[in-house]
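Here the complex is missing a single protein chain, while all its other protein chains stay put.
The first chain written gets the first letter, and so on, giving A and B; residue counts start at 1 in each chain.
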Amino acid sequence: MIEILETGPFNTVQDLGRPGYRDIGVSASGAMDSLAVRIGNSLVGNDEGAAALEIQTFPFRLRFTERTGFAIAGTDGNPVLDGIELPAWCAFTAEAGQILELRQPPKLARAYVCVAGGVDVPSVMGSRSTSLRGGFGGYAGRPLVKGDQIIAGAASTNIPLPASGLAVVEPSIVLQDVFPSSPDGTLLIRALPAGEHGLFADDGKAFWDQTWRISSRSDRTGYRLSGDAIVPTETVEMRSHGVVPGVIQVPPGGEPIVQMSDANTAGGYPKIAGVIECDLWRLGQARIGSRVQFVRSSHAEARAVEKAVERYIADLRQTIPMVKRALKAMA
Amino acid sequence: MSEIDFSDPKTIAFLTEVLTAAGVDGLEISSASGKLRIVVSGGENHVSQAARASSKPAVINAPMAGIFQLRDSASADLPHSVAAADVLGFLRVGHVLVPLKAGHSGVLSRRLIEPGTLVGFGDALFEIEAQS
Partner (left out) sequence: MIATVHTHMQPLTIIPVVKDHARISAIGSRSFLLEAPGEFDLPAQRRIWALSQTLKGWTDLVEIIPGMTNLLAIFKQTPEDPAEVIDRLSEAWDAARSIDLAGKTIEIPVHYGGQYATDLPALCDLSGLADREVVRIHHEAIYRVFALGSAPGFGYLHGLDPRIYMPRKTVPSLKMEKGCVTIGGMQTGVAMLTGPNGWNSIGFADLQMFDPQSLTPAMMAPGDIVRFLPARIEL
């Protein structure tokens, strides 16, 4: 079992989300950095989509009440186990009584704690993700609080973690050729023009050309962007339609909103663009106050990036058990 | 990602280590470009390497084959003191990293292999001197 010793607000249990119910108004939710969850779970021998703890407010501390394999993914900060700093993107076995501490990451927004066997909370509508708006799923349908006791599922029968632990070369390094970066640190996020892009005329160009700041009124539902307002040339009466995370809507004030994991399932604001799905995890790691610029992409580019990400994950899922077997044999 | 190159000595060395670890006697791989046959001659030599550990200073050996790399640039400066639980570096296999824990507290005095080198099971990587 895992006991939460210290937590900020809005830390939740998340998996890869609850797709398939948007047609009855249920947001998919799921981890903001889904790639981190897939990697963390791969390290501890879980299915990619096992539930994990999404930590976005720090410091966060927990105690393992029994020997537990765990992995920390997503964050660029080093987790601390009983006072010893461990590398990020790493899996280790904690002994009973050991305390894990996660501090504010230097640059990124979120850390994921994966445990061997997965975080065992009831599956609701096919997912263990917390629906904060709906108040269901995850740990009692709410964020974690001090004193919560979390159960890890039965660990799979496959090879245990080596005593040395196990880590990965993180995606931002392996996949640096397929993810753009800018010299001044502005996050470059690729997007495709969406339905009402044409309504913005010259302001459409202004949308792509300027650097937006992620405002403090941003959360798992969406990021509000601050910058020079963009307005459509005419007001359109929109009929409500389905939306997905990554859609960039422009409400009357002219400051865009990017819907994120807890995105509303339907919307009616004019939408200027949509972030390509394979860049969403990078946006999910963007901090409040950080800068982002949108780069016009294409389906072909999105598909190429998607394939590169899938190859990386497939490679990890093949190599991790192989290395575990080799280490077990030599131990 | 590229195809595995079975003519690459590093690949052969790695496969040999994995086979040794798995207790397999040999392996034959056929491909369009030819045939590769690896025969493992028994694991005694590895055991003898691993058994040296009690000598002073403590030696950190490679737990399997892989490309040796340091944890970060800061850990390149020697000597410096380390705690038993510290991770000194990694062995890289594909995109997977095997952490190399100090295992002993003391002063990390020597690095015996250049970072970026492919090492085999049991190869000595670091020396740690007990702190007096």
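Details
Everything below uses one rule, namely that contacts are C-beta pairs under 8 Å (C-beta built on N, C-alpha and C of every residue); 3 or more make two chains touch, one makes a residue touch a chain.
Just so you know, these numbers come straight off a predicted model, no measurement behind them.
Counted over the whole complex, the shown chains touched by the missing one are A. Summary of contacts with the chain left out: across A:Thr7, A:Ser218 or A:Asn264, the touching residue is A:Asn264.
Remark: the omitted chain is touched by one listed residue; of A:Ala91, A:Val243 or A:Ile257 this is A:Val243. The missing chain, though absent from the display, is touched by one residue of A:Gly25, A:Gly83, A:Gly97 or A:Gly289; that residue is A:Gly25. Listed by residue number, the positions of chain A touching the unshown chain are 19-26, 124-125, 131, 133-134, 136-137, 191-195, 197-199, 204, 237, 239-244, 246-247, 252, 264-266, 268, 271, 274-278, 297-299, 302-303, 306.
Assume only the chains that are shown with their structure count from here on.
Chain B meets chain A in the complex at residues 1, 17-18, 21-23, 46, 63-64, 71, 83, 85-87, 90, 92-101, 121.
The part of chain A that touches chain B in the complex is made up of residues 81, 84, 86-87, 90, 162, 164-169, 174, 311-312, 315-316, 319-320, 322-323, 325-327, 329-331.
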